[in-house]
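Heads up, one of the protein chains got dropped from this complex, but the rest are sitting where they should.
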Amino acid sequence: MTRYRRLFAGPLGAVVIALVLAALAMIVAGVSPLDGFAALFGGALGGPHQIAETLVQTTSLLLPALGICLAFRAGLFNIGAEGQLLVGGLFAGTAGAHLNFPAVITIPILLALGFVGGGLWGAIAGWMKARFGANEIISTLMLNFVAASLASYLVSGPLRSSLASGAETAPLLPQGWLPVIIPNTRLTIAIVIALALAAALRFVFARTVFGYDLRAIGEAPEAARRQGVDVRRMTWLALALSGAIAGLGGATIVTGVLHRFNTELSPGYGFTAIAVALVGDLNPLWICVAAFGFGILEAGGLAMQATAQVPKDAIHVIEGLIVIVLAARRYVATRAEGAAI
Amino acid sequence: MNADAAFLFSLTTLTLVKATPIVYAALGGVISERSGVINIGLEGMMAMGAFTAVVATNFSGSPIAGLIAGIAAGAFFGFVLGLAATKFKVDQIVAGTGINLVAAGAAAYGLVLIFNQPGASPQVNSLGNGYWALVVFAGICALGLSWLLYRTPWGLRVRACGENPHAVASAGLHPLRLRLVAVIASGALAGLGGAFLSVGEVNLYSDGMTAGRGFIALAAVIFGRWTPWGATGAALFFGFFEALQFVLQGRIAWLPSDAMQALPYVAALVAIGGLVGKVRAPASDGVPY
Partner (left out) sequence: MIAVDGVDLELRPGDIHALVGENGAGKSTLSNIAAGELRADAGSVSANGTVGLVHQHFQLVGRLRVWQNVLLGREPRNGWMIDVAAARKRVRELAEANELEIDPDAYVDGLPIAIAQRVELLRELERDPTVLLLDEPTAALAPAEIDAFFATIVRLAKRGTAILIVTHKLQEVISYSGRVSVMRRGKIVESFETARTSLDAIARAMVGGELPKVAARAVTAPSPCLVARNLRAGSGSAAISDLSFEVRTGEIVGIAGVEGNGQTTLADAIAGMIAYDGTIDIDGSTGIIPQDRHKEALVMNWSIVENAVFGFQHEAPVRKGVLVDEAVARERARQIVDRFDVRAASLEVAVKTLSGGNQQKLVAGRTLLLDPQFILAYQPTRGIDVGATALVQSRLMEARNRGAAIALISFELDEILALADRILVLYRGAIAGRFDRARADRAQIGRLMAGSR
């Protein structure tokens, strides 16, 4: 039970400390923290539309965060969710512009393609790690840039739609659009998919042989190898699956929000999701909570940008502070524990 | 000068220029990792260096003051990471990730706050041709770091610290203090690399202008086997591909510009993929003491 108390005290405490620091930063910057936070939270939670938009942001963060969580639990620092998101979206968007089946067929195909696309992108890093031992932090990071270049090339060249004004693919046919949950908002069943996946992931970690092996290579790779775990196979599989879940996230953005693919698919969801996964303590259910918290920041940040001319990137400061403070708090928690022993 | 010679000349000079910020950041990565701290925050430290340099130049009118401010900003963020990695025993990757987020956000917000315009700063005085001094100085820094690490008592202690901090403690020294100083120096170098980007190569700061160079520098550290000269060589290698992209632009019709933009990153991927088995990180790299 203490474990849960600590989990709860940790993230929540970190959020409070980070918000206090952010308030101080606003004062230094000559902005009233009351006004700042009012704009932020009003923009995120001020009405049904705002809440729906917050949940859209939550979904876009949750899926890559779950992917990152899977890799981190296997001890693999997948920093490449951003690229995997992009490739997943690219796969879904490219096919979605052409697929002309009923929605019940089209949507699963598009989501599956996103899953496969992100999975392939993650598998590159996985293969490099398993085959050459290439450091996955560097490879996944580099693959982000390669994905961005690739996507930019494709949408401004071969895949560019003659109908579109900017660099983007042709719009998806309506059969490929995810069903909306709340009318007149952008909130789709994507959030249900993401939450179901979180529950599934929790089950996989806790109960399955795959999850057992995955956690084993993350916690004690040498012991895992000696106890019959195929560490190489698990390594590439973990990075591939991690990328696949992020890629699914990209597909839900294409099918649920943009209805086409373009390079503005993600304003850094793949990076923010790292913070979400860490703040959620790499536990799928807590990650859902963390994603909602960060969803508030993202949606509120967009609102702040629109109303107060504060660039939404500024909320990255709050997000980063939460990450640093949380990590520091975890140290304090373990030290207190150590003293008790 | 005929066309080929001109091409080679521009490729060479551009390689040096493009490599310079990566050299600074990679040297920062070397000093930090040799002490046992992985500095994922190099990217953010570069961004802070670049941004602060522009701000300071804007108000003082002197790009030299900008450089100094950029170094100081990088060093400050290095101090934050160092403190987290030593005193608070925070996971270094987590702390570095947090620093990157804070730096990117702070620079973006700072643009609005100070210049009242999002996305990019107004133009400021730049070093002009003076930036060649910084290119040369990067080489001097590599030389200096090499001397420091391999010839001086401090360097010996830092290297020992990255291998076995307990041995350093047994010798009556303070491994955490050594690491803190090394990470501050790392941030200062990354900040200088960032400042070179903003007031050296160009004359403004724009969001995302570091474009992953901090991460490329991390790859250069590994590629260069954690030695100052190795990392410098690797940075030149990446700089070459970045230069190639500019020099080739328009020359090879079938090669799209996006593919060329991906060149340095693909090169980095190939580099880390093709090298492994031959490199060994400092034994306690990334391990809290």
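For reference, chains read A and B in written order, and residue numbers begin at 1 within each chain.
Criterion: a residue touches a chain if its C-beta (ideal position, glycine included) is under 8 Å from a C-beta of that chain, and two chains touch if they have at least 3 such contacts.
Remember, predicted model here, so these are calculated numbers, not experimental data.
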item: Where the missing chain makes contact, among the chains that are shown; value: A, B
item: Listed residues A:Val28, A:Val104 or A:Val209, member touching the removed chain; value: A:Val209
item: Omitted-chain contact residue, chosen from B:Ala160, B:Ala219 or B:Leu263; value: B:Ala160
item: Touch list for chain B against the chain that is not drawn; value: 151-153, 156-157, 159-160, 163-164, 166-173, 283
item: Contact set of chain A toward the excluded chain (per top definition); value: 207-210, 212-213, 215-216, 219-220, 222-228, 341
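Everything that follows uses one rule, which is that only the chains that are shown with their structure count from here on.
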item: Distance between chain centroids, defined by C-alpha means - chain A, chain B (Å); value: 27
item: Touching residues on chain B, where the partner in the complex is chain A; value: 40, 80, 84, 88-91, 93-95, 97-109, 111-113, 118-119, 207, 211-212, 215-216, 218-219, 222, 256, 258-259, 261-262, 265-266, 268-269, 272-277
item: Touching residues on chain A, where the partner in the complex is chain B; value: 29-30, 77, 79, 128, 132-135, 137-139, 141-146, 149-150, 152-153, 156-157, 271-272, 274-275, 278, 309-311, 313-324, 327-328, 330-332
